[in-house]
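Note that this complex is displayed minus one protein chain, with the remaining chains in position.
Our next item is chain A:
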Amino acid sequence: MKRIISLLVMNEPGVLNRITNLFSKRNYNIESISVGLSEHDGMSRITCVVHVESEQISEQITKQLNKQIDIIKVTDITEQSVVARELALIKVQSSPQSRNEIYSLIEPFRASVIDVSKDSMVIQITGESEKIEAFVELIKPYGIKELARTGTTAFPRGTQRQSNQKTNFSIV
């Protein structure tokens, strides 16, 4: 099952290496990881999406991450109501004939075209992973020349629906 883990980490050299190292050492598989500055000075937020076989393993991941000295806070936000976004840039082949057709696909996905050349165009799309996947599938027949995705970044919504908050791994 897919888990989204949000980490608040010290912005020290080698932190990302520590985290990816831990994943490979313990044989966990990362699907995506995104890193950037956070609202705190000197701290970054990392969002990892991992695939695990059981709750027990995702609990281990959380605990092992918590042990890291440079990691301030670990939250498994999968069960929470979250806002999760990913950005993708897609360079797709386009001829003057197909351009309009592509535009008609872009609109319902609220994607935007950010560059156009003689035989290709670059589309930017943001949203949850599933939406991006759906769009990519749709656009594939036109010929994707290049594709770049940022991976999911996420955090909990300001208001949580109570029924959704259940998993708490802290046993302290």
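A few remarks follow.
Methods note: a residue touches a chain if its C-beta (ideal position, glycine included) is under 8 Å from a C-beta of that chain, and two chains touch if they have at least 3 such contacts; residues count from 1.
Criterion: contacts and distances are computed from a predicted model.
Missing chain, UniProt protein name: "Acetolactate synthase", from among "Xylose transport system permease protein XylH", "Sulfite reductase (NADPH) hemoprotein beta-component", "Carbohydrate ABC transporter substrate-binding protein (CUT1 family)" or "Acetolactate synthase". Touch with the chain omitted from the figure is made, among A:I71, A:A88, A:I106 or A:I139, by A:I71. Mapped onto chain A, the interface with the missing chain covers residues 9-10, 12-14, 17-18, 21-22, 25, 56, 59-60, 63-64, 66-73, 171-172.
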